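What you see is the complex with one protein chain gone and the rest in place.
The chains carry the letters A, B, C and D, assigned in the order they are written, with residues numbered from 1 in each.
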Amino acid sequence: MSHAEVWVIAAAAVFGIGLYSLLIASHLLRQLIAIKVMGSAIFLVLVVAAGPIDGALDGLPKALVLTGIVIAISAIAFALALLVRLAEVTGSTSLEDEADDDR
Amino acid sequence: MNALEGLAALLLVAGSSFFLAGTVGLLRFPDALSRLHALTKADNVGLLLICSGLGVLAGSLQTAGMLLLVWLLAMLAATVSAHLIAGRALADDTPELPGEQDDTP
Amino acid sequence: MIAEALAGLVFLPLLAACAVAVVPKRAVGVFVWSGLLPLPALLLPLTEAVWREGLVRLAVAGFASPLGIEWRVDALALVVLWLNALIAVFVGLYAARDYPPGSARGGRFWALWLLLTSAMNALLLSADLFNLFVTLELVTLAAIGLLVIDGKPAALRAAMRYLLLALLGSLFYLLGVALIYGQAGTLDLYQAGERLGPGLLPVTALVLMTMGLLVKSAIFPLHGWLPAAHGNAPGPVSAVLSAMVVKVSVYLIWRLWLWLAADWQPAWALPLLGLLGAGAILYGSVLAFLQVRLKMMVAYSTVAQLGYLMLLFPLLGPLGYSAASYHLLSHGLAKAAMFLAVSNILAVMGTDRLDRLAGADRRLPLDTLTLALAGVSILGLPPSGGFVSKWLMLQAAWAIDGWLWLAVILAGGLLAAAYLFRPLAVLCARPATAQAADDGSPPSATGLHWSGVVALLLALGALAAGLAPAPVLALLERGLPPGILP
Amino acid sequence: MSLAIDLLIATGLVVLAWQALVGGSLFRGIVMFIVFGLTMALAWARLGSPDLAMAEAAIGAGVTGALLMIAYWRLRALGANRPAPRSPLRARVALGVGLLSAVLVAMIGLAAVGAIGPGGEAGQALAEALPATGLGNPITGVLVIFRNLDTLLEVAVLLAAYVASRAVMGDDKAALPLPPAQDAPLVGALVAVLAPLAVLVAIYLLKAGSQLPGGAFQAGAVLAAGGVLLMLAGRLHPAPLCGVGLRIALVAGTVVFSGVGLIMLALGQPLLAIPGTWAVYLIETAMMISIGATLVLLFAGSAGLTGTPRR
Partner (left out) sequence: MTVLLPAVVVFLLLNLVAGLWRVYTGPSAADRMLSALLFGSTTVAILLLLAQWQDSPALRVAALLFVMLAAITSIAFVAMVQGGAARRQPATRANGTKS
């Protein structure tokens, strides 16, 4: 309800930064942060793009965002457990070094 | 602008000035410990003043109670955090944070 | 009666998974089988209802679609539900050998297996765009959990890559949902379709959602994660990944293009999607031929066969639609059988490297037969389900004079023959004399293990799909999507 | 004036995202990510949704930040190596893709915002249907009554994430290492105040959830934050085995929600129909317990929890 354009542009910039970091970062932890940050940006677009209903912002997308936040943390939590195990087993924290896979 | 709103405005402005003092201290002081001192002391008094200003504005006792709880908890948290961080800053032989030097991309 | 069947499809495996996570190890088996075995039985009343009325609808929690979530079962959903039930039960029976419900790892395996089955049923029933996002996430998490259950380094790395790409795909899908809700004001897939017109925003939302789903369904050129994931997964997991998990995203792409965007389909995009499919067929087949390991060959074969599902878009019409749906069914059965057979070979021979499998057919006669029969269906030779779908697709291409698509389908068949006969030749070749000499007697055939029988049954199912396609095709004819050109 | 506030918070978001994701050490990135989450909570507060502000702060910044930090600490404790930075060519390509996607999303967003219709039909239907349910908070109404299948599957997603993490962990390990406990005397005092307060705030959020902003998710996250505090202060320890009570807590949300839904179906009501506000509270309590237990176990990286430290 307040200056939707400001939020949308900020969300777009955050999404761009997230995608840039996802491609450039070689440390998986940084890539997971990038995905969480991009998710927050998309939630912002979801709420703002839905538009106000008689003044207040529409309640339904807010419930969707709440569901989205919990799903985001479930995915990130599992990804972190996977990352720690990957680092423990192969000693690498990046998807790049394929050296030690048993081909 | 009756008397109450005047008082509230005064408290809010005073609170803001304490926050300003805290931030100036944070930026200008030479080392971590003195910055810690600035931040915890000034900001907490600032928060107290702002909370009391808002309490006066809100006018309901229940809101004032909530504000008081928030402030008390903020003070407790600030003291313990400052104690721990100061302990860490003193004991820590390496001024850098782990991972500082490796600048992982 | 229908509401109970629908509820059972989703909640029976879900509650069984919760029970498996709680009860002590020895009682896990009871809940596993009580969660899996009734699934086909629950589908019977549903099949009869869809056969009679063509469409079954249920407003979950009693609220109609703009506010609440709606379940809808039409012919396509029913076919994929049947495939999911069959795969869950048969591959489940196979998996009980490697992961017995009472074992330490068994508890976690079966909890994830039941969650995966329940999530896929919930996805196939749902008609709500955001609910599809939630079920898609549950499918992805459960599938990747199963992928890493053995903890092999290669599987861990493949799972990490798969998870990152799947999360990125979900973000694009969610952005599309945000746009559609902003424009249409409703999240129901069919209602939103009616409210949106051929404007810039709906098409952008459709493209974004399709890009996200293309990543999840590993369609060429976004297929990078699939071979490593399916190739390094444990036997039964690679079967369910190839037969179902990847297909579910393609099913969603169909839903979006043929139901949501029925009357405002961007016509320029249809041949593009077809080209992606053609690229997948050619690239996947060539790579499958070059593989050294049997499982990687079968994984690249999945990449290729997924291309056929994308050929639906350039060949849009009743023929093309029935062909693609039937291909989804028959490929699911055949590929699951193939992966189970390969898993048996890997277990007994200790390796799946083709240069070390000479003479494996004597030790594993049943699995070689299963591999051959499943290959028949993947290849599309006459008696199999694969033949029916390829034949219908050829007719569809012929009807619209699509020479390019005709050539791609035929080339796909030939290349499939190449990469399937090569392992069979190796398996049935006479082992090098040295190997036969050192253990004296010719290698004795391993006992007739029931897990081999399960794989054979799936392969026979793929063949049976070829012998009696009439009922399924008639069912599909009645449930034609509005997006099909008359 | 309100534009100035929004502009400041929006630019704060962009700057913090840049600081969290580009350059600098990883630990600083995590710290900046937590600050980004809290600023995002401010943005939700400005957009008039306190529910999301609390959820983003408690789950987005708090629990996610704790998980990231513990993962970072474990990677260092395992001595995992630091990957080589990417080639400059890839950096340029990534920059191009990032800029392009930012411009595209901006254009799409602005077009979407510009072309806003009279407001979502679903939103209006929600406004009309809400009073009948006796709930004041539309978000809890949507989550527990109107679109409750989403919420049920979402709690199942959390359960799947936990079981998958245990599957990844493998059963040969007792638990992942945890940083040494901070039980300085002052920390004991803070824990003695914060832990019960966390439970109190969680119960308040649960109760208030039906009329005012709040609900099971925020309450569950606050419980989890309390659990994390107890672990860091050395009061709660990872245990190799998951006690039956904890297992029941893990699946409570899914089982109670499905149970109520199926019982209603058996009584002839539509599937997942919620009979009354008592059922809403029952389901929300079960979900709060599940969410709290799952998030703490994900932080601990172990099968179970125990009060007595292992010798």
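Methods note: contacts are C-beta pairs under 8 Å (C-beta built on N, C-alpha and C of every residue); 3 or more make two chains touch, one makes a residue touch a chain.
The model shown is predicted, which means the values in this text are computed figures rather than measured ones.
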Among the chains present in the display, which ones are touched by the chain that isn't there?
B, D
Tell me which residue among D:105, D:144 or D:198 touches the hidden chain in the full complex.
D:198
Candidates D:17, D:106 or D:229 - the one touching the absent chain
D:229
Can you work out which residue in D:22, D:38, D:97 or D:248 touches the chain that's missing from view?
D:38
What residues on subunit D make contact with the chain left out of this view?
1-2, 4-5, 8-9, 12, 16, 19, 24, 27-28, 31-32, 34-35, 38, 41-42, 45-46, 48, 50-51, 53-54, 57-58, 61-62, 65-66, 69-70, 72-73, 76-79, 174, 177-183, 187, 190, 194, 197-198, 201, 204-205, 208, 212-214, 218, 222, 225, 228-229, 232-234, 237-238, 309-311
On subunit B, residues whose C-beta touches the chain left out of the figure
1, 5, 8-9, 12-13, 15-16, 19-20, 22-23, 26-27, 31-33, 35-36, 39-40, 43-44, 46-47, 50-51, 54, 57-58, 63, 66-67, 69-70, 73-74, 76-78, 80-82, 84-89, 92, 94-100
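Throughout what follows, only the chains that are shown with their structure count from here on.
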For the interfaces A-D and A-C, which has the higher count of C-beta pairs in contact?
A-D
Centre to centre, by mean C-alpha position, how many angstrom separate subunit A and subunit D?
13
Between subunit C and subunit D, the Cα-mean centres are separated in Å by 32
Two or more other chains are touched by the subunit D residues 26, 72, 82-83, 85-86, 105, 112-113, 116-117, 119-120, 122-123, 126, 147, 150, 154, 157, 160-161, 164-165, 168, 170
Which residues of subunit A are in contact with two or more other chains?
24-27, 30, 32, 45, 49-51, 60-61, 64, 67, 71, 74-75, 78, 82-83, 85
Would you mind writing out the residues of subunit C in touch with subunit A in their complex?
67, 130, 134, 137, 140-141, 144-145, 148, 151-154, 156-157, 159-161, 163-164, 167-168, 171, 174-175, 177-179, 181-182, 187
Contact set on subunit C toward subunit D in their complex
3-4, 6-7, 11, 14-15, 17-18, 21-22, 58-63, 66-69, 104-105, 108-109, 111-112, 115, 118-119, 122, 126, 128, 130-131, 134-135, 137-138, 141-142, 144-146, 148-149, 151, 156, 175, 178-179, 181-183, 185-187, 200-201, 204
Along subunit D, where are the residues that touch subunit C in the complex?
105, 108, 111-113, 115-117, 119-123, 125-126, 129, 145-150, 153-154, 156-157, 159-161, 163-168, 170-171, 244, 247-248, 250-251, 254-255, 258, 261-262, 265, 269-274
